[in-house]
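See below for the structure under consideration.
Yeah, one chain of the complex is gone here, protein chain that is, but the others are all in their spots.
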Amino acid sequence: MKTFTHVKDLGDLNAALREALEVKKNRFACKASGANKTVALVFFNSSLRTRLSSQKAAMNLGMNSMVLDVNQGAWRLETERGVVMDGDKTEHLLEAIPVMGAYCDIIGVRSFARFENKADDYGEKILNQFIQYSGRPVFSMESATVHPLQAFADLITIEEFKTKPRPKVVLTWAPHPKALPQAVPNSFADFMNEACVDFVITHPEGYELDPQFVRGAKVEYDQKKAFEGADFIYAKNWSAFRDDVYGQVLSKDMHWTVDAGKMSLTDSAFFMHCLPVRRNMIVTDDVIESPKSIVIPEAANREIACQVVLKRMLESLQ
Amino acid sequence: MKTFTHVKDLGDLNAALREALEVKKNRFACKASGANKTVALVFFNSSLRTRLSSQKAAMNLGMNSMVLDVNQGAWRLETERGVVMDGDKTEHLLEAIPVMGAYCDIIGVRSFARFENKADDYGEKILNQFIQYSGRPVFSMESATVHPLQAFADLITIEEFKTKPRPKVVLTWAPHPKALPQAVPNSFADFMNEACVDFVITHPEGYELDPQFVRGAKVEYDQKKAFEGADFIYAKNWSAFRDDVYGQVLSKDMHWTVDAGKMSLTDSAFFMHCLPVRRNMIVTDDVIESPKSIVIPEAANREIACQVVLKRMLESLQ
Partner (left out) sequence: MKTFTHVKDLGDLNAALREALEVKKNRFACKASGANKTVALVFFNSSLRTRLSSQKAAMNLGMNSMVLDVNQGAWRLETERGVVMDGDKTEHLLEAIPVMGAYCDIIGVRSFARFENKADDYGEKILNQFIQYSGRPVFSMESATVHPLQAFADLITIEEFKTKPRPKVVLTWAPHPKALPQAVPNSFADFMNEACVDFVITHPEGYELDPQFVRGAKVEYDQKKAFEGADFIYAKNWSAFRDDVYGQVLSKDMHWTVDAGKMSLTDSAFFMHCLPVRRNMIVTDDVIESPKSIVIPEAANREIACQVVLKRMLESLQ
């Protein structure tokens, strides 16, 4: 595997799922495979789960990991070509990226959507420069438009908890005080559309996601109707995708908060969220603390998802 | 060992001391015991000694360590229950803690007293949430009211330097420009009260410490009298504990600074401090640079104290 940004990079999704469950059974089985190999984890943005789970996954494989926080302790990076660099950016990505590539074997990159320019965000400008110039396998640790490690972990979690061969999975928008990227819902849709699930997306009008990720998924504007008979409720806020309102908060409607009343409409569904979650905005305390909340095992699977990706990238180095 | 917060967690203190000296003689003897085990070091506050010595102790045992600075590069954490999280805190401790627990085997937590609410501080609200929700053995790397790794290192140091079976150990308050927590003097008292020493505490009136830590220790308000015949002078500033003045600086009286004149009252005592130390506030340059100053070997023993704790926690995992 040379890049990991979309579900298609995993190839046969059932094979990837089986590999993940195998890895989880014995996470130290391939500890020799990472000997003398180093992964650089490059963060342009904050991280808790990704930071820890990626380091842990690398350790499980016997790899070294180096964490680089670009905005803390490293130089500020220029990302535009042709600029006279007489301002506060000391280094250009065009140098920084191959330099990072020189000291490691695999690179993970976190670089959130900036909402300054939709074309830049949806062109995955930063991530693609890493893919193009680092000379190394590159995986997204949430980039402008995708968070495939999260979606892969979500899929593993659904596989583990499902009680039907083809569960109903509902991705629901929920309110949040700030404008959030679409990376998580994009990748969740990307994965669910290829998985053995009935996939429904529900959100207020105006919050339509990018069709390249939504594809054939059913979109239902009535949240309660969407919840009926659901086996998994996956809550997430995102900002608007449409050109004229890109990156904007169109609604903070607390009627969309996931609460016990809505959960009672489901077929005793599990509650999922990628975390971090704003309690009592996205979801009420009682729902996230209920026995059906699987946000912690879901987060724990981030380690497994990352380990499969690193394992496959290590294999591709040989 | 499932938690390390107080002297009682060590059980037989002499056995713990013997184990520490054994570890110190050959710190790599148990290098196999930490294989595939990871300690997460979670810092809500600054750290030099604890940060480095804990990583070093983990390495000595063949463990991996992951450092997480909560206020740098990770999400800001909400600690109150029931809050509508519409502000600047992106994640709740109630999610963050079990998530951290999911990626590691043991957790160390640094979370200083905040002086906003005495009940919260003395209830060790943050630390206890880690103990309750992480599902992992947890040790304090200085929490609101205790710093047991420091006190254990202090005890090891006294054991190494003492020239009498039962030395006189004096904990003395000293001036400082800012309000400091009581964690260090609390734990020092906690340990000294169980150790084979004559323990005396001296401080200006109003600086009385929590009786649960002071216990039967002698409190002497006349610093010079306290110093007479002392074998170890342990200097430290702390703010007021009493309810009506909790967390306040009641005095910056430079007459309490430890200087050569006062040291001459002792039985050629060793000078100790947990560091970081404000020179010429807590202690004069000449005393801290004198041959009787053992602040550096004391700091070096932080590695040993932490290694014993990690070693015992590793044993408890099996």
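Lettered A and B in written order, each chain numbered from 1.
The rule is short, and it goes like this: a residue touches a chain if its C-beta (ideal position, glycine included) is under 8 Å from a C-beta of that chain, and two chains touch if they have at least 3 such contacts.
All figures in this text were calculated on a predicted structure; none of them were measured in a lab.
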Hidden-chain contact residue, picked from the options A:23, A:96 or A:141: A:96
Residue, one of B:226, B:295 or B:314, that touches the chain absent here: B:295
Hidden partner chain, touching residue among B:87, B:123, B:177 or B:206: B:177
Residue in contact with the excluded chain [from B:52, B:84, B:245 or B:260]: B:52
Touching residues (missing chain, whole complex) on chain A: 36, 38, 40, 64, 66, 68, 72-75, 78, 81-87, 90-92, 94-96, 98-100, 102-104
Touch list for chain B against the chain that is not drawn: 28, 31, 43, 46-49, 51-53, 55-56, 59-60, 69, 72, 177, 275-281, 285, 288-289, 295-296, 299-300, 303
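In this text, only the chains that are shown with their structure count from here on.
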Averaged-CA centre spacing for the pair chain B and chain A, given as whole angstrom: 39
